[in-house]
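Input: a single structure, listed below in structure tokens.
Rest of the complex left out; these chains stay put.
The chains carry the letters A, B and C, assigned in the order they are written, with residues numbered from 1 in each.
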Amino acid sequence: MNKLTHLNKDGQANMVDVSGKDITLRTAEAFAEVSVSDELFYKIRNNELEKGDVLSTAKIAGIQGGKKTSELIPLCHNIFISKIDVRLELNEEKNSVEIYSFAKTNSVTGIEMEALTAAAITALTVYDMCKAVDKSIVIKEVKLISKTGGKSGNYTIDN
Amino acid sequence: MNKLTHLNKDGQANMVDVSGKDITLRTAEAFAEVSVSDELFYKIRNNELEKGDVLSTAKIAGIQGGKKTSELIPLCHNIFISKIDVRLELNEEKNSVEIYSFAKTNSVTGIEMEALTAAAITALTVYDMCKAVDKSIVIKEVKLISKTGGKSGNYTIDN
Amino acid sequence: MNKLTHLNKDGQANMVDVSGKDITLRTAEAFAEVSVSDELFYKIRNNELEKGDVLSTAKIAGIQGGKKTSELIPLCHNIFISKIDVRLELNEEKNSVEIYSFAKTNSVTGIEMEALTAAAITALTVYDMCKAVDKSIVIKEVKLISKTGGKSGNYTIDN
């Protein structure tokens, strides 16, 4: 069976072995921005969309989507998630929906992908709720804002 | 039971009733861009990442993610999907991975969300494969490029 | 291969063959009732629960749960669902949350289980949102209210 001890050196997909890593508290914050037209911004703010309340629906979709990260991203581990939070804010100056997600775990590997997936699924749900009004919506700037914990230490984005 | 005939007028989530709509051929194209550092771009192009081949792994994740759209987006319908395609291209001028997705259906409702979800999950998988090297990756510009079919007709993005 | 033509006559699980049935419009309405204490009823009505807004969260969970029916119920078919709706009402006389679900399909088989599953998952979510306050919550009377379409015709519950 020593065939299995040959490491995967040929560029094929390779899930990291996290069995030797320490359990530590890890957090991650991510961000996404959904840029919309004037008309659509107005309708979101006033809850006038036919599909209903964009903000509360997208928030729940984001939390549930974050819990599905290891199903969606092939090399992610099915870690225990202590908390996922998603918050949506309307930015009137930019006509955009700003999405702030947060994820936390006590685990052997980090939780960045859960925060990013939660933010992205939230943004896609905003798109879905609004697309009957305007198809030129753009999801911009899905990115990691910060992470804490783990061997690679803390990280905060440069602005 | 006439309570159920009261339409949902209070802004709560409301799935569109598509039972009276015609089955037509519908397509959608979406786009996502993953912006990376010089170092990371080099490693992606040369397949030098520890997690393996970014492009083929992300492509498959995107196709599978597109098939999960109705599970992820609360008010999406579980339509039959005739095809999902995802293509990744390296843009050397912009140090970015460009993602083009395409989805097709013969159904009573459109397939924009499937194309967008496929693009977004592909982009998240690129992020995951690369994040050990660089956490400042940004997913930019997830958007619909075009759609065809359905009552609202064809749409192509303005550039 | 005639072994496979032997019908399953021994009481084992048997999925109905719906390949010869006609596609017709079918609907189903279901109901569930969640009976709570005075204190909890007050908190639900005033949106004072730590886990947040019970009614909007449970509604979305119910719609998504209804879409998962064929995954949850072993012998259900993965039919196309034209619409699922869930509506929650507070019954002050009974201190209960009343849940009305509705599902619709153009398909070869009925949609009763989707309506019932949507109602049951909505009720379970109400329970989850409230259980920190009171563990004596009871989900009562999950039942079909009516169905239309299909060979067995229409049905309305006797009250």
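Everything below uses one rule, namely that a residue touches a chain if its C-beta (ideal position, glycine included) is under 8 Å from a C-beta of that chain, and two chains touch if they have at least 3 such contacts.
Note that this is a predicted model, so its numbers are computed, not measured.
S.K.: For this file, with 3 copies placed, note down how many copies the whole complex has.
M.R.: 6
Criterion: only the chains that are shown with their structure count from here on.
S.K.: Report the pair of chains linked by the most C-beta pairs in contact.
M.R.: A-B
S.K.: Compared with chain B, which chain's mean CA position is the farthest off?
M.R.: C
S.K.: In whole angstrom, how far does the Cα centroid of chain A sit from the Cα centroid of chain B?
M.R.: Taking the mean C-alpha position of each chain, the two centres sit 14 Å apart.
S.K.: Can you give the whole-Å distance between the Cα centres of chain B and chain C?
M.R.: The separation of the two C-alpha centroids amounts to 30 Å.
S.K.: In chain B, what residues contact two or more other chains?
M.R.: Within chain B, residues 8, 12-16, 71, 74-75 contact more than one other chain.
S.K.: So in the complex, the part of chain A that touches chain B is made up of which residues?
M.R.: For this pair, the touching residues of chain A are 8, 11-16, 47-48, 50-53, 56-57, 60-61, 64-65, 68, 71-76, 112-113, 116-117, 120-121, 123-125, 127-129, 131-132, 135-144, 147, 152, 155, 157-158.
S.K.: Once bound in the complex, which stretches of chain C touch chain B?
M.R.: 25, 29, 55-56, 59-60, 63-64, 67-68, 78, 80-85, 87, 89, 100, 102, 104-106, 145-146, 156
S.K.: Could you please specify the touching residues of chain C with respect to chain A in the complex?
M.R.: Where chain C meets chain A, its residues are 53, 56-57, 60-61, 64.
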